[in-house]
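Before I ask anything, let me first share the structure, which is written out below as structure tokens.
A protein chain is absent from this complex, but the other protein chains hold their places.
Every chain is named by a letter (A, B and C) in the order it is written, and numbering of its residues begins at 1.
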Amino acid sequence: MTSSAPFDYQIADLSLAEAGRHQLRLAENEMPGLMALRDEYGASQPLAGARIAGSLHMTVQTAVLIETLVALGAQVRWASCNIYSTQNEAAAAVVVGPEGTIDAPAGVPVFAWKGETLAEYWACTDRIFDWSSESEAAGESWIGPNLILDDGGDATLLVHKGREFEAAGDVPEATDADSEEFSVVLDVLRRSLAASPDRWTRIAGELEGVTEETTTGVHRLYELARSGELLFPAINVNDSVTKSKFDNRYGIRHSLPDGLNRATDVLIGGKVAFVVGYGDVGKGAAEALRGQGARVIVSEVDPICALQAAMDGFQVATLESVADQVDIVITCTGNRAVVRPEHMLAMKHLAIVANVGHFDNEIDMAGLAAIDGVVKLEIKPQVHEWRLPTGRSILVLSEGRLMNLGNATGHPSFVMSNSFANQVLAQIELHERGDRYSTDVHVLPKRLDEKVARLHLDALGVELTSLSPEQAAYIGVPVEGPYKLEHYRY
Amino acid sequence: MTSSAPFDYQIADLSLAEAGRHQLRLAENEMPGLMALRDEYGASQPLAGARIAGSLHMTVQTAVLIETLVALGAQVRWASCNIYSTQNEAAAAVVVGPEGTIDAPAGVPVFAWKGETLAEYWACTDRIFDWSSESEAAGESWIGPNLILDDGGDATLLVHKGREFEAAGDVPEATDADSEEFSVVLDVLRRSLAASPDRWTRIAGELEGVTEETTTGVHRLYELARSGELLFPAINVNDSVTKSKFDNRYGIRHSLPDGLNRATDVLIGGKVAFVVGYGDVGKGAAEALRGQGARVIVSEVDPICALQAAMDGFQVATLESVADQVDIVITCTGNRAVVRPEHMLAMKHLAIVANVGHFDNEIDMAGLAAIDGVVKLEIKPQVHEWRLPTGRSILVLSEGRLMNLGNATGHPSFVMSNSFANQVLAQIELHERGDRYSTDVHVLPKRLDEKVARLHLDALGVELTSLSPEQAAYIGVPVEGPYKLEHYRY
Amino acid sequence: MTSSAPFDYQIADLSLAEAGRHQLRLAENEMPGLMALRDEYGASQPLAGARIAGSLHMTVQTAVLIETLVALGAQVRWASCNIYSTQNEAAAAVVVGPEGTIDAPAGVPVFAWKGETLAEYWACTDRIFDWSSESEAAGESWIGPNLILDDGGDATLLVHKGREFEAAGDVPEATDADSEEFSVVLDVLRRSLAASPDRWTRIAGELEGVTEETTTGVHRLYELARSGELLFPAINVNDSVTKSKFDNRYGIRHSLPDGLNRATDVLIGGKVAFVVGYGDVGKGAAEALRGQGARVIVSEVDPICALQAAMDGFQVATLESVADQVDIVITCTGNRAVVRPEHMLAMKHLAIVANVGHFDNEIDMAGLAAIDGVVKLEIKPQVHEWRLPTGRSILVLSEGRLMNLGNATGHPSFVMSNSFANQVLAQIELHERGDRYSTDVHVLPKRLDEKVARLHLDALGVELTSLSPEQAAYIGVPVEGPYKLEHYRY
Partner (left out) sequence: MTSSAPFDYQIADLSLAEAGRHQLRLAENEMPGLMALRDEYGASQPLAGARIAGSLHMTVQTAVLIETLVALGAQVRWASCNIYSTQNEAAAAVVVGPEGTIDAPAGVPVFAWKGETLAEYWACTDRIFDWSSESEAAGESWIGPNLILDDGGDATLLVHKGREFEAAGDVPEATDADSEEFSVVLDVLRRSLAASPDRWTRIAGELEGVTEETTTGVHRLYELARSGELLFPAINVNDSVTKSKFDNRYGIRHSLPDGLNRATDVLIGGKVAFVVGYGDVGKGAAEALRGQGARVIVSEVDPICALQAAMDGFQVATLESVADQVDIVITCTGNRAVVRPEHMLAMKHLAIVANVGHFDNEIDMAGLAAIDGVVKLEIKPQVHEWRLPTGRSILVLSEGRLMNLGNATGHPSFVMSNSFANQVLAQIELHERGDRYSTDVHVLPKRLDEKVARLHLDALGVELTSLSPEQAAYIGVPVEGPYKLEHYRY
């Protein structure tokens, strides 16, 4: 893993770069939003001077994002935000860069590989904040990143916790109440504090803000803002319409059946599929499964979403009432323990259980493992048969983690082009107009949301209609948009 | 139209009451939200003391709403908000009331019949503000309404304009810039001012607020609020999720094909249908037409909605580029002149053109009528063939007005039960907790929106899942809801 | 009902002709198959000399069929094949004819009106075989029809039974085992025998054959053929692909929701709909209901169709197991008593029960009426509430008869254009090439079936691909078709 690159990096195998480049080239064709931003902003370099610490699944699509940020003038260091989600060939291609070679990488420092340990993961996250090689190259004594591009909030967490402990002068020991993962975080910060008493304080001081990709990360940001602990402005990319309504719904519609197929090859048609939760993700899941001929049953806690499911023609029931009839169970909630041992014990033999919601506690994996007499058997990587004391088995995908990442390849490029075009525009906002953003959580203005959509229309052959000035005046909007009130629900 | 009723009313034919009562009884079965509110609030009478001036299509569904308001303690006077939309048998049933007879009506004063002139329409609207018979019955010198339930804002307009002219001491003459309809309004107010110099001022002073049903009315209210002219609190019922997402989408999904069928009996399957606008109404229209086997093409001005249409599998094109291929054109925009003479001249012979958006200028009917040599021929009521100078004809439904009202029977009861349960809850809010509402435009709190949904689940056999306290805490919501942030888009 | 027409006829109201003509003109635009046959064969007059006795629902679409037969040279006399299905304005338009006036009708003798008694119905059927006015006009002593166009086989039955009894020299008395309707048939034939001992024998001798429209009629024909009683060649139009797969499936997809809406205005979305039978009709019904957002449950006796339903994503269950959960029950079987009193007693209050299969015994109406304490209440014509001793009611449409005819307007024109183009081609086959057809039941050759389809493509904007000679040779078919083996299932 050493090479003659003029920068540090840590990936699985640099020789995968060419294979990765092929995939990047194909992905670029599917990411018209990012490519259009390169065209529009390549000359003006709005991200010149931006030093971005990026923490987001190191996939082919993210590679196109990274190279777009670079094309707009940014310097970038990158880690993945999940121990399993890195595509090693994408990481290699990014390190080598479009102009570099395996012998002379000329890309971006990446710290990510598929199958990191938790310790490795947090070490990688730490390294996107270590800009010493860039300092050296620039002849500066110290520079840090001035922007974070985050997915799930781990990079943001590290800065906040690091600064907090530096202020306290001490990193506490992990307690029993802390998760195993948090004790790893504490270890990282303890080493950092030992090496430098004000590193995170300096970094926090430099940061112009963070742009956050997902619900979970956004949730953490709102909590920090509420408690007054937030250290810099944050842009909630997740709640752009072109992110949440596209990535969540259309992304899952694509990647859920893909993951099921790669994992099990089981015919979806004719099966009874149970979708836990009918938010955007659940709506996409239900549509995909119905589109393949499954009979879909939905569960919901929110009466509005439950009514939507009924009006869309789905049976709405609790999992406990139909667990013995379902062949496929998909969790789409972001909540915990929505599939529990009592459900799994009641299921049909070889029922498939998988999660496209969020964390691996959405299916109570710990509860499953604790069932007396349960036996776990690997069918193939990310596909396990759990033999239950009932004599029946269930199949659990990706160990209860996100199966669209673990068993498939995540959201496809076109969907990510929407999300990532929002990210790029958000980074430009913070870098160019950061003074307009208070230390709070912001959503992108609707005109940028509409712009992102607009960048994706040509590729699909969409012909947009223009408002006449009279029509625009009649409904009280500018001819060029934005066209809707803030609370419009799409 | 005279009878021994202890109140004044003006309707088409009281003898239709029994037929209307049959329909009310069936509708009650389809309006579980309203019936549940009667059960929940019948004893506590939260609307005791409420005197409601209602202006909303006098249909069977509205009849169930009116009798629900009465069951909760309100006194009510009612007019329709559209000259064509009254169902005469519903009006008759409401006047007779559930306990009355044709000889001894014991219901509610209604002023509405199908096919009013504009002068009759505004006279009816005026009469819902004339509570002299109620004053007399109560032995009071004068009482006025203290609540408005409005659809489109005509009742609200009358109060605002009336008070404005009373303040000025004069009602101006209509100018050329005024619409024909506004000159009728001026006539009504001129007569009122002659009869009483402070009638509207007194009424405005009594009003606890208005609850408004539709986009157009809400739009007017926001303008009044912005300009500081709004006289009392307003609740925007339109933007409850259980209204806008249900009434607009699922209502149109039902009533659009119904109207097409009743008007034309043309097979929808295999046809090319063009849907102008892909908001909630357009989404419902496109789903309905596809569900009947049509090939649907959509047009949009908003790139986000355009991208949604593409992701939902629809071709997105301008009407001008495909006008010569389409068999059915449906407008769903709320904008003006989205179908224009140049489009209509290009269409196939006997293409069907109809509006489910809003006003009759959505299709440029004036422009159509002004085409040189055009001939209009009535095929049957609300269905006209327009013979064009090209030698081809088009079929225009309901004179370009809302065809789901004109050619079908409007939204079905179950959909209206959602909208109207919001109306009832909004009326209760203003009457019981009006002091919490400033003189501004408000939406109902999300807990009430969720409540409305909840009231409709049992009827559909929906089994709702409950959050455990741990789950509720995990996602940071109360166990009993509300479950979503305000900006959630559903 | 007298006029100066040079022929006899019996209809409801000749003055409806103009209204009917409007509808015919619109229908012609939706019946491209029939209009294309007029273009193709108008000059060559292949039906010159054809004298057609037609017995088929006297609707607007049938009117276009009749005028197509006339345009191809035929003489025609017409009755309806159902006591309720006549559209009086269509009958009037046909009598007046495209060139005639109300004062001087110049069309076709029709004997049909909406709401015939059984005695009237069979008298009308008798009159299509009485060509005395045509004999007179032609200066012949006697002529009879030489072709039957039949729907359900009543006209064919009359000839067969008439000839049988003439051979026996006596018409038997009705026995207890005979239906009420058959005793009416016996009365008609008894009168005929009294008037002429060989009328039916002569008619049978003249007949070149019959073309039969429906499953039931075809079923009777196969029975006659099997028992050796069939008197002349028969063409089974029902089993042309462009009939059975289009009329049954796409016709019902259209007319089922139309009938439900006109009858009840009940929102279909969110409801639980039960479809009895998953043949072509059931498939169309299920698709229509799902397309409107209902949750559809299917029942089947045939395991292949049951498996298809499951693979299409529908729950498959017996009616008895879910009767208490369903809101709408639609019978699509052609069998008897598929919905029985025990089912109806278990249903939800105001569940809707309707038949699009075949006879009115598909729902056991007699069993329903025999329930102790049941009360039948007319809500409006063709919509009845049956109050059950359980305290619940059900709504039965069209008295259990075909609701797409009784509550809606039957199959739309475009669908009927397919069926009727087959009828016209079948009549031409029998008239021109009758000698090639043995006294048996035949289906139309596949090339004619494909021709019918071809005639309908332009109207839908369909662009057909042509086989190259190499491609045709490669798959072993002629370039111009037919393209499939006989057993191909489409």
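Some points to look at:
The criterion applied here is as follows: contacts are C-beta pairs under 8 Å (C-beta built on N, C-alpha and C of every residue); 3 or more make two chains touch, one makes a residue touch a chain.
The structure presented is a predicted model; accordingly, all values stated were derived computationally and were not measured.
Residue in contact with the omitted chain (choice from A:Ala91, A:Val275, A:Ala288 or A:Leu402): A:Ala288. Of the options A:Gly205, A:Pro389 or A:Gly461, the residue whose C-beta touches the omitted chain is A:Gly461. Among the residues C:Phe7, C:Phe165 or C:Tyr250, only C:Tyr250 touches the chain that is left out of the figure. When the whole complex is considered, the residue among A:Gln325, A:Thr390 or A:Ser468 that touches the unshown chain is A:Gln325. Not every partner is drawn; the one left out touches chain C at residues 219, 239, 241-242, 244-246, 250, 280, 299-311, 315-319, 321, 334-338, 443, 449-451, 453-454, 456-457, 460-468, 470-471, 474-476, 481, 483-484, 486-487, 489-490. The chain not shown here touches chain B at positions 269-270, 290, 293-296, 307, 310-315. Listed here are the chain A residues that touch the chain not shown: 19, 22-23, 26, 29-30, 60, 250, 253-254, 257-258, 261-262, 264-272, 287-288, 290-293, 325, 349-350, 379-380, 385, 395, 408-409, 412-415, 460-461.
FYI, only the chains that are shown with their structure count from here on.
Taken over every residue number at the interface, the positions common to chain B and chain C amount to over half, indicating a same-residue contact. In terms of the distance between Cα centroids, chain A is separated most widely from C. Of all chain pairs, the one joined by the greatest number of contacting C-beta pairs is A-B. Each chain gets a centre from the mean of its Cα atoms; for chain A and chain C, those two points are 59 Å apart. Chain A and chain B have Cα centroids lying 42 Å from one another. Put simply, the C-alpha centre of chain B and that of chain C have 41 angstrom between them. Shared interface positions of chain B, defined as residues touching 2 or more other chains, are 250, 460-461.
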